[in-house]
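A single protein chain has been removed from this complex, and every other one stays in its place.
Chain nomenclature is as follows: A, B and C, assigned in order of appearance, with residue numbering initiated at 1 for each chain independently.
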Amino acid sequence: MNLASDNVVGMSRPVLDALIAANGGGEPAYGADSWTAKAEKMLADVFEHEVSAFLIATGTGANALALAALTPPWGAVFCHEESHVIDDECGAPEMFTDGAKLVGIRGSGGKFTVAALEETLERYVPGVVKSVQPAAMSVSQVTEAGTLYSLDEIRTLTGVAKAHKLGTHLDGARFANAMVALGCTAAEMTWKSGIDVVSFGATKNGALACEAVIFFDKARAENFQYRRKRSGHTVSKGRLLGAQMVGYLENGHWIDNARHANAMAATLASGLGAVPGVRLPWPTQANEIFAVVPEGVAAALAAEGIRAAPWGSLSLPEGFVIGAGERFLRFVTSFATEAAQIERVVAVAKAATTRTAAE
Amino acid sequence: MNLASDNVVGMSRPVLDALIAANGGGEPAYGADSWTAKAEKMLADVFEHEVSAFLIATGTGANALALAALTPPWGAVFCHEESHVIDDECGAPEMFTDGAKLVGIRGSGGKFTVAALEETLERYVPGVVKSVQPAAMSVSQVTEAGTLYSLDEIRTLTGVAKAHKLGTHLDGARFANAMVALGCTAAEMTWKSGIDVVSFGATKNGALACEAVIFFDKARAENFQYRRKRSGHTVSKGRLLGAQMVGYLENGHWIDNARHANAMAATLASGLGAVPGVRLPWPTQANEIFAVVPEGVAAALAAEGIRAAPWGSLSLPEGFVIGAGERFLRFVTSFATEAAQIERVVAVAKAATTRTAAE
Amino acid sequence: MNLASDNVVGMSRPVLDALIAANGGGEPAYGADSWTAKAEKMLADVFEHEVSAFLIATGTGANALALAALTPPWGAVFCHEESHVIDDECGAPEMFTDGAKLVGIRGSGGKFTVAALEETLERYVPGVVKSVQPAAMSVSQVTEAGTLYSLDEIRTLTGVAKAHKLGTHLDGARFANAMVALGCTAAEMTWKSGIDVVSFGATKNGALACEAVIFFDKARAENFQYRRKRSGHTVSKGRLLGAQMVGYLENGHWIDNARHANAMAATLASGLGAVPGVRLPWPTQANEIFAVVPEGVAAALAAEGIRAAPWGSLSLPEGFVIGAGERFLRFVTSFATEAAQIERVVAVAKAATTRTAAE
Partner (left out) sequence: MNLASDNVVGMSRPVLDALIAANGGGEPAYGADSWTAKAEKMLADVFEHEVSAFLIATGTGANALALAALTPPWGAVFCHEESHVIDDECGAPEMFTDGAKLVGIRGSGGKFTVAALEETLERYVPGVVKSVQPAAMSVSQVTEAGTLYSLDEIRTLTGVAKAHKLGTHLDGARFANAMVALGCTAAEMTWKSGIDVVSFGATKNGALACEAVIFFDKARAENFQYRRKRSGHTVSKGRLLGAQMVGYLENGHWIDNARHANAMAATLASGLGAVPGVRLPWPTQANEIFAVVPEGVAAALAAEGIRAAPWGSLSLPEGFVIGAGERFLRFVTSFATEAAQIERVVAVAKAATTRTAAE
């Protein structure tokens, strides 16, 4: 059982079915196909807004392209210091923005506060030539710590960003998980809260390789098609992406998938949380569980073929220390996670603790 | 009927079947899956050589990454002046190489000669600081004009390239079509003929979105994984690419596809060539037919819903002039082209000519 | 005697004097000094127009920064195929534009025609995503062949450029030599003829290391200060550049220098042109003489310590062939060239010819 990430599983059935349905017959290449057109229409419906939507096969591609649309090469992009864009994309944003600077902001639980944003902004004064120029803010929703910004928090952050003339980006690699957890609409979590550009992820929640970059203001998207082509992210048989997105969105499938994954995560969190010696540094809000477990538990899980991701974090709550005999693990649930799997994880963890206590 | 390109159709059945087969169960992400491993093994077999193979979803991504591995930012890449890398990728090679210069060489029928290469090289002297430095040569096989370099021609070009310490790249977006037409092996067309790096295309010949960059010398591939990740071309659910390549290569399927496409092209070429007033500027050697047709023929085809690509070329043979009442069209056949379709194209063209003559 | 270029001499006296005068006392750094302010004011006077002027120590820096202000990374810059920006700057424009494409246009004598420009533009259709997008045109005045565009020619070229929404750049590394030769004003040769941005060279005509990038529309210069800083071209003790430019422009000194250099060139051209066996492929219009000389003449000059630059060119007039016993040389005069030097060059050439004839 592999719970190290939500990208270790394949497509969900409706996505595969759409891909099969799209396979026959001729379709214009490079995104001019009917499936892509339908996907774009559906995305506009999902966001209750006219959108310029661009389908892209990878999350790194989507994020890097989105940021490139928001900053000049001499710009600064403000984000959490452990965000995916700054830490996990091998410098893709720097490549796509032609060398803009990602400025990491500290903050507990994967989130940064308005105060921290404002303090950071003070160091980057517009018009001071020696300094890179404030250009954009990027927030991750779900964050790298599996936590969520509330709608209020997003609005307050984007308010400060707008006051400083920053473009605003939301990295929604786990967009659906966040939306479902907050019980809000896609519109509420984005443009109604001051977000300009969204990386709308589908891959982790049921697609095979499909994300969308969504602009609510067409003017910002003006040159995006050239950026996408030039970075090799314009797929020639565009129906590959169009069909995935259609299958993903149709009949609320994406929402069902996210609800399921989040429910599995909640179960796992409460189950693990009740195991003696297991500590959760912050609440499980979407489909990722971060747990500090006794070494024996980690070993038992591994022995049973249950894979979780060894973790490290700069944003542990103040005073939260990981002991020498402890391991920090991330578990991620997905549309494909089964209740029985969760039960087994908890059972193995419990058994390991009991065993240890008995020794 | 759309014959404008070979990317207007979907996957061939065995590729789709592999994708379906690969969908179930957990697999490590980012190319560490079993399907990708199997694909890499099969590619080594195909090329009869140890290879470093990297799967990538788009041809532009594959080409730009391959060239970036061969040239520093201050390097020159020598290629035909109408090659895909210089003309059709919106500057992707410039982006991925951080600004290297693609130097276009003139030549009839999409090919450049050894003499032209040598003459061009004279202008880029190693060590002369004001000049970009000779770094690589890229040949397209099939070329943009649908023509082929013979093995001898490739060997002679790479011989000159090696003498000037250039790395050598083969853009094989239509690799199988070329190989089948030449009746040679993949090894003969590449490393046995002095090629260092290959963009091995599968998309146009039956896959949905899958290419491979192939290195025969692992040292050249040393940093390729970082380049791929950093450009957003490392697909998280890597089985998407692995499965396509396995389905494509298994049981010689790729060769069957290419044979079929080439045969359809030959039929179309001879059929069209026999239509009065139709002229082919150069022989049809793989799966692309370039034809100068009377205006009336172009109109008739369009009226019948038969799509070909309007073309333009700098590399028409000397003295070959397109008249005012003529149109230059490209037809491309694929694994999915049916004999009946070809018959219909020819019939429509013939009828149009007869009609015109009768008027 | 070194006539290989006009950058083999030092500063002219008034420039040095200004540098000395500027050396004492405190001045704000990074271009906020009084000398730079004065230079900017003088440049506005020279061009009879409000300008945004940026002083830069090198011509390559000035050109690359100017082009970067005119094109996005996915843009095309149209220029002569032997222009300095495409051939002699080791890819600086590609670096500064983050990978834009310089498209070389053929043309005799270092100049391209309106017809050639229009033909080239046809291949780069705005909105066609696979193609880099037409962005700018750059003309060199004086050209790489030492020739000049007439004001009419500049106006016609910029007319076509404007019709295609291209920004227009004039590489004026030898601006003064051109202006003096045409007998026109700086305004006439630039904004009155449709030029948007100028690389205004002073180094080759009397300064030590000083050029200016001149914008006539402040909007185009909006981000230039960041580009300059970020490329390391904002000199901290800015008075270095400001004083040079003041000394250069004051009292018409720059015009005197250019007149002298051009006059020396005219004398050399007529003197050499009268030597039997010496051929000039095109007229000498400014301060560069291109001459095809018998091998014996080349050897004699070298033996006498007279240095000229061995040349090669793609833009020789049709039918102009350089024989096996001939050498192609470039001679460049400057403010420092003396009449006696010119006489000596001609005398040595003549003597060599006579000797050869006598043998």
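For this structure, a couple of remarks:
The rule is simple: a contact is a pair of C-beta atoms (placed from the backbone, for glycine too) under 8 Å apart; a residue touches a chain by one contact, two chains touch by 3 or more.
Please read all numbers here as calculations on a predicted model, not as lab measurements.
The chain omitted from view is touched by exactly one of C:41, C:237 or C:259, namely C:237.
From the options C:92, C:161 or C:249, the residue with contact to the unseen chain in the full assembly is C:92. Residues touching the missing chain, restricted to chain A, are 73-74, 87-91, 94-95, 97-102, 122-123, 129-132, 312, 314 (touch as defined at the top). Where chain B meets the omitted chain, the residues involved are 30, 72-74, 98, 129-130, 133, 223, 225-227, 229-230, 234. Within the complete assembly, residues 1-2, 5, 7-11, 16, 19-20, 22-29, 56-62, 64-65, 89-92, 95-96, 203-204, 208-209, 226, 229-237, 239-240 of chain C touch the chain that is not shown.
In this section, only the chains that are shown with their structure count from here on.
Summarising the inter-chain layout, the chain whose CA centre lies farthest from the centre of chain C is A. Distance from per-chain Cα centroids to the pooled protein Cα centroid is smallest for B.
Centre-to-centre separation of chain A and chain B, using mean CA positions: 36 Å.
Our note on geometry: chain A versus chain C, Cα centroid distance of 52 Å, whole angstroms.
The set of chain C residues that touch two or more partner chains comprises 73-74, 98, 129-130.
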